[in-house]
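Let me begin by presenting the structure, written as structure tokens, before commenting on it.
The complex appears here minus one protein chain, its other protein chains still in place.
And then chain A:
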Amino acid sequence: MQLTNDHIDYIIKDLNYRGIVHDDLQHEFVDHICSAVEEKMQGNVRFLDAYHAVLQQFGHTTGLRQTQLQTISQQNTQIKIMLRSYFTIALRNLRKHSFYSFINVAGLSVGISICLVILLFVLNELRYDRHHERVDRIYRIHAEIDFAGNHYDMTYAPAPMAATLASDYPEVEAAVRFREQGSYLIKREADNIKESKVIWTDKDFFKIFTVPLIAGNPETALAEPKSIAISKEIADKFFPNEEAIGQTLILDNNMTMKVTAVYQDMPATSHFHFNVLIAMAGLDEAKSPVWFSNNFQTYFLLRDGANVKNLEEKFPDLITKHVMPQMKEVLDDFTPEKFAEAGNKLVYTTQALSDIHLYSSLQGEFEPNFDITYIYLFVAIALFILIIASINFMNLSTARSANRAKEVGVRKVMGSLRSHLMRQFLMESLLLSLFSFILAIGLAYLLLPLFNNLAARELSLPLTQPFFYLFILTGAIVVGFLAGVYPSFFLSAFKPVNVLKGNVALGMKSGFIRSSLVVFQFMISIFLVIATAVVYMQLDYIQTKKLGFNKDQVIMVDDIYALGNQRLTYKEEIMRHSFIENASIAGYLPVAGSNRSDTPWWIEGKEANQENMVSLQNWQVDHDYIKTFGMSIKEGRDFSHIFPSDSNAVILNESAAKALSFNESIIGKRVNTFGDDSNGDLNKGNLRVLTVIGVVEDFHFESLKQSVTPLMMFLSKRPSGYLSVRFQSANAEEVISMLEKEWKEMAPGQPFTYQFLDDSFGKMYAAESRLGSIFGIFSSVAIIIACLGLFALTAFTAEQCTKEIGIRKVLGASVSSIVIMLSKDYGKLVLIAFVLATPFAWWGVNEWLQSYEYKVNVAWWVYMLAGVVAFGIAWITMSYQSIRAALSNPVNSLRSE
């Protein structure tokens, strides 16, 4: 029996009523049920009874729905179809809301590119010195010495240390020393070239460090005196297209050296970059048996399997055996106990080669190292920026939920499961993040040259490595997932009934999490603003602090020794020019990195023991030194040609005066130290005596991270080093060309190089000024991204409130009251962020300033200012949107057609 159309309509309606909405399935069910009912009715059963019997087979409403659910979910397990559909919808959604997509992509890609750059930088820093094959067995000696009131933390060890370690200690396989003697003038025949990366070293250098040779034998290269090994760079410079081995080079016009090896240039990620290695065998100082003079950076190779801690435990014995007996000879009534009692200390420890670049900043580093704290700081900043950008994404997605709530409702009614919706939303965020990552690679590519310039590195994107792309992909997925998971939970949880009726708790009301996220964003931004401000303030403080000398208008001509005996003539020639105020020849300058030398002295008449001795910087200067550098005499007088006895006179700085004599005046007193014998060794019998004629005001001669230590100046018999010139002329070019002209006349063939005192001074703070600029850039980026988010959020609020604004305006609200209404919510959040950020910033700033002996006082208004700046920027961002909304004509928003 055929069912009538009425019956079929009844069945279709009934199925609809029972919630079967899947078109395809509904047709099948209807057909199936009809067929079954028809069969049953053949046995004379009434339609309704037959229908209910068939429904029972299906399991009534529950069974029907279950089947529908299963069918839908089975269909969607097809990954290809699923992805394609999600992908299309995601693309359409992103295009439809292009303003918000743009904000998201812009924020994320800028954030990611910064992260990429920082990551590259950090990886580069961690790679230092790893190219040495035996990196985990190479160590450096670290000496910690307290003597005569001075503290030394240095890389220098005594000359006999290396040989003793290698011969007496089975743990040590080989040891090598380095001795720096400044830069050298190098020539093949005629013209000298100045090379600064020159070092004296022992023959085991190539055995310990992995520095591949291009030519020469690593075993014998540095064994003989007068032999040097040179880098490829130097070989190409002096012997282009020639075999360098066996050739000779002349150093400083008087040392003839034979090239015995050419090695590959040392990689950028090495803590030293020597271009010329001179065989230590030719250096007399290296043969010295003296244990209490530390001048040699000493590295050693630990034997395979040996423990460095065991070796370190033997160092106190080494000191007792070698150092103490020599001290006893020199000092009156010396015992190790008295030595310790007077607050003195001598400790040797070791540093692993791989730790040097990140953990070591001792006296006598070959090059300035990096600091692990900054690595942590950078990583933290990178993470913060990424988080701020991700928060924008979360906030915008959830805030706009109102617009998408209907979509969710309809989808759910059409049979979407929550998991489908979550996947859909996650897909959107993944797409967005992938897109941002791709953009970020481009941005990072553009940013890297700037960053390299700033950080003094040579980083590049590893575009050829598949690993890099894998990393980018993983990064995109992780970021997309983290940023998308909260919105997808939030959006997919809507109940279709509520949403479609229109009474869902929309956008703005679900704002607690969003508000906290905005607060967090601005907390980070304000923190970074304060940090930047303080770094700049400290830098400024250093640059303008009263240093005790005048660093402006001074030019220093390098390597004055190249003039030989004409040094004084040169100086006199120079002084003749009217725009030259003063000139002085000395190697000891009030900037870090110039000559230093230090010996213990005591007031004549007191006993030469640990209590009375004061370790003083011994600076050899000339008559015009104090005038040239603009130091001021506090007591007594300057050196003068009128007094021939000034060759035995000395001028102290205030610290030295205080350390030597406490309160009594020191002018006219005499000070003693042990003199040298003819071999340059200390000779106790030969006392040196100098008379104090003046006291100069304390001046800073090291970085402001250190305090001013006691210092004395006396006249040098043969002044050398730099010619420092104080000039009046505003035109520095003129001064330089004059200096160069005179130089060329007196020293043809010798390179003329010079530096400005304020530049050299600035170099001491290069790390800080880099840190300042990098911080500045990062914090601006953080603020910009946070403001982008705020911008979009206010845009959204304004959009939500168009009707409200219209009504308010019609009822007489002013523009300003509407602007305030729109921005006060987020304004409040920025205020809260400020209150929360200040304590963290205060703590962080104090921690950083700890490392400075002289630090700027960070007043409360700095914090206030940072808060006001952040608030101001946020306010400006918001006001654009809110003023636009407030100015709009109410007619437009209230008219409904």
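Basically, contacts are C-beta pairs under 8 Å (C-beta built on N, C-alpha and C of every residue); 3 or more make two chains touch, one makes a residue touch a chain; residues count from 1.
Everything below uses one rule, namely that contacts and distances are computed from a predicted model.
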Which of "RNA polymerase sigma-70 factor, ECF subfamily", "sn-glycerol-3-phosphate import ATP-binding protein UgpC", "PadR family transcriptional regulator" or "Reduced coenzyme F420:NADP oxidoreductase" matches, in UniProt, the chain that is not displayed: "PadR family transcriptional regulator"
Contact residue for the chain not shown (choose from A:Q42, A:Q70, A:T474 or A:S597): A:Q70
Touching the absent chain when the full complex is considered, from A:D31, A:D191 or A:D552: A:D31
Absent chain, residues of chain A that touch it: 2, 5, 8-9, 24-25, 27-32, 34-36, 57-59, 63, 66-67, 70-71, 74-75, 77-78, 81
